[in-house]
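For this depiction, one protein chain was excluded, whereas all remaining protein chains were kept in their positions.
Chain nomenclature is as follows: A, B and C, assigned in order of appearance, with residue numbering initiated at 1 for each chain independently.
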Amino acid sequence: MNRRKLLSLLGMSPAILAGESALAAQTEKKPAPATHSSAASAKPGTGPAKITTVNPKGMPPQIQLIPMAPRLDSLDGKTVYLVDTGFHGSDMLLEQIQEWFKTNMPGVTTVFKRKAGPYAQDDPALWKEIKEKGNAVIMAVGH
Amino acid sequence: MGIPSAPIITKAFKDLAILNAAKRGMPHERICFTQHPVWGKTPDELKVYVNGDDPVNNKPFLKEVVDALTVPLSDDEKKSGMVSVSVGPPTFTDTADNLQDFYLNNGYTDFLPIILPTEERVDAMMKGTSHHPDEVVGKMAAGAYPPWSYTVRHVAASAVMAGCRPEYFPLLLAVASSGIASLFSSTNSFAFAMIVNGPIRDKLEFNYGIGALGPFAQANAAIGRAWTIMSKNLGNGGIPGDTYLGSVGNNLNYNNVVIAENEEASPWDPFHVQRGFKKEENVVSLFRGLGVVPGQVARGSSVNTAPMFDQQMSDLFSTFTGFFGALIIADPLVAVRLHEQGYDTKDKLIDWLYKNTTQTVKDYKSRNYSYLFEYPQALQGVEPFATWYKLPDDAVIPHFPRPSSFNIVVTGGQTNAYPQGANMSYGVSVSIDKWA
Amino acid sequence: MNRRNLLSLLGLAPALLAGARTEAQPSDKTPASGKSGAAPSGAQFTALNPKGSPPPVKLIPMAPRLDTIHGKTIYLVDTGFMSGGVLLQQMQIWFQKNYPDVTTVFRKKAGAYMEDDPPLWKQIQANGNAAIMAIGH
Partner (left out) sequence: MEKLGIPSVPMATKSFADLAKSNASKRGMPHIRACFTPHPVWGKTAEQLMAYVEGDDPVSGKPLMKEIIDGLTVPLTAEDTKTGMMDVNVGPPIYGPDTLDNLQKHFLDNGMTDFLPIIIPTPEKVDAMLKGTSHPPDEVVGKMAAGAYAAWTFNVRQVAVNAVMAGCEPEYFPILLAVASSGMAALGSSTSSFAYSMVINGPIRDRLNMNYTIGAMGPFAQPNAAIGRAWTLVGKNLGNGGIPGDTYMGSQGNNTNYNNIVIAENEKDSLWKPYHVQKGFKPEDNVVSLFAGEDIRQGHGARRAGVLENPMFDDQISDIFRTLTSQFDALVICDPLTIKRLVEQGYDTKEKLMEWLWKNTTRTAKDYRDSAFVYTFHYPRALRGEEPYKTWYNCPEDTQIPYWPKPDNIVLVCAGGQTNPFFQVGNLTYRTSVSIDKWM
């Protein structure tokens, strides 16, 4: 599935992707049945009666768009943090990436860090350290 | 944070990663993908991943990582502001058969027949509570997503769909108000349970006799099922590949493990009384974990001695992960027998189990869950994990971190002295009376 | 629950208990019709009975009773559930004390608890006058 299709599944307006105003671009997902009509009453002999039912979905919060951080001109001479969020094998993967930088971009300083706390928990101390000492982050989230 | 970053994720999580970033407000986040899985691969195998192509974009993987950090941002990528998410119109009109199909095909159900939530039926359901239809009940998310909120009316729609009666409604509102979804977005396939205590068990005709955990009473069946339907509709859970990732899935997610305690036949304090409620209060307590297994097959079910249920439970628990707790679901015959053995309170039994269910540090460290969830806490100095990780390999430590990892509830029809054990942790107890 | 209620749950006609020959007699009330609610859900439908077809039950006359158990041989049969044997052994002790002229023979049924054990039945038929079977737990 491409990104556009995926996001429309979310109920997000495709308009955001086309670059239109992102403000409250409300769309109505079209349901298969008619969306409104007075509750039809049963008329025996005229086919199955129509009834009206309520939408059981809760209320999703609005999503605050976050502008991405400005990119660097080049990685040369910069410090890149490699952050392991703790899934199996990601430490070994990041070690391989570290190796790659040593061989292919020796001008880059890499720092390996294991995020403290379980995988879904924040680690503010680490973020602070990166903000002070680092220029970019590569984060391994997978398995 | 102002620092450019490039998340690396394995291919299996592609859709999830894009959706998640979008939900967090970055629909264009520059995500780089490697082959899946990474776990269990040798360094040499991983070197091939790193030097190869991103299997999603088919570009050299590390060129992509470097580009993600250095290629300037487009206008879209700089965008800020608020976007709304649509869930469709408030009502649908069609024939009953078409609506049944429509609800099923749009993921509003557990793929089984529902009672269609007509306005009359939803209104009738709301007569089961004194709370206003538009009152906000709570917020729910099926994982680390922005939670959705919902009103009494929304809860009523799911309750009707699951086959609940209006008199069940306060119990469902109590569950919904906890914000705990019974479908969770981990790659593990978690199970959920609820314990119901108080006079409401008899008022709603819960089954806590023969077949207590099975399909033998409307209250047990429909209330358990409603939790899953609520989790889908109110908490946006249960979308495979997006908000549900359990690799193999869990059969218990259909109806959840609903346990009405057999308070009358139990020699011990009911569960809610242990939690500080009065006996006459109606309370629902929620649990999460891996599943329920029978205990009668564990070692200790000896023919040569009297049945040693304490040893049986301990044996069973030694195969559980200590990351979740141990919930004993004891038939009244088991409870009475344990009581005769000298465990005149649940706490005494819990104390014995905590002390006698042990493991070596070596075994502890070799378990998946220890590494994934407890090692990071050890690094932060959280006890007992910090100490456990410093002990020698042959040191014997408790299997569960603390006595409060254990819980005991009594249910069953006394046709046989069988216990069951659930590898589940206690979450929260909620007053049902508050929602009456 | 009394025997009559139980048997009617089974679908056995209560008439059987009164000694009369039975005819199938609808015991399930069909749901009340006529009292229809609001329009859409008020339409009338019929639905098929989902039940299978139970076989008729063949009545088995009970074996004639003994005049007395004095001097007779009684088999105590353990069908194999936990501790059934211990209970029957206590019963043997009771017979020795209270009916010393009754011969009791303890047997554990071979085969899993639901399986038949024809050699044992044959033995009881040949050597015994009565049987007590422990089925419980």
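The working rule: contacts are C-beta pairs under 8 Å (C-beta built on N, C-alpha and C of every residue); 3 or more make two chains touch, one makes a residue touch a chain.
This structure is a prediction, so every number in the text was calculated from the model and none was measured.
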| item | value |
| --- | --- |
| Of B:Phe102, B:Tyr254 or B:Tyr389, the one touching the omitted chain in the full complex | B:Tyr254 |
| Contact partner of the left-out chain, one of B:Thr358, B:Gln380 or B:Gln414 | B:Gln414 |
| Which residue of B:Ile115, B:Val136, B:Val273 or B:Ala395 touches the chain not shown here | B:Ile115 |
| Residue among B:Ala17, B:Leu204, B:Leu316 or B:Ile408 touching the omitted chain | B:Leu316 |
| Where the unshown chain meets chain B, residue by residue | 12-13, 36-37, 39-40, 96, 100, 104, 110-115, 162-163, 183, 187-189, 207, 209-218, 220-222, 225, 228, 238, 240-241, 244-258, 290-294, 296-299, 301-304, 306-307, 315-316, 319-321, 329, 331, 333, 337, 363, 366-369, 371, 411-418, 420, 423 |
| Interface with the undisplayed chain - residues on chain C | 1, 3, 6-7, 9-13, 16-17, 19, 21-28, 30-33, 36-37, 41-69, 74, 80-84, 86-87, 89-91, 93-94, 98, 108-115, 121, 124-125, 128-137 |
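In this section, only the chains that are shown with their structure count from here on.
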| item | value |
| --- | --- |
| Distance between chain centroids, defined by C-alpha means - chain A, chain C (Å) | 64 |
| For chain A paired with chain B, centre-to-centre distance based on mean C-alpha positions, whole Å | 23 |
| Chain centre separation (chain B, chain C; CA means) in Å | 43 |
| Chain A: positions in contact with at least two other chains | 39-40, 49-51 |
| Touching two or more other chains - residue numbers and ranges from chain C | 40-41 |
| Complex interface listing, chain B residues touching chain A | 1-10, 12-13, 15, 17-19, 22-30, 34, 36-41, 43, 46-47, 49-51, 62, 65-66, 69-73, 75-99, 101-103, 105-106, 108, 116-119, 122, 140, 144, 146-151, 153-154, 157-158, 161, 187, 229, 233-236, 242, 368, 371-373, 375-377, 379-380 |
| Chain B-facing residues of chain A, complex | 1, 3, 6-7, 9-13, 16-17, 19, 22-29, 31-37, 39-40, 48-75, 80, 86-90, 92-93, 95-97, 99-100, 104-105, 114-121, 127, 130-131, 134-143 |
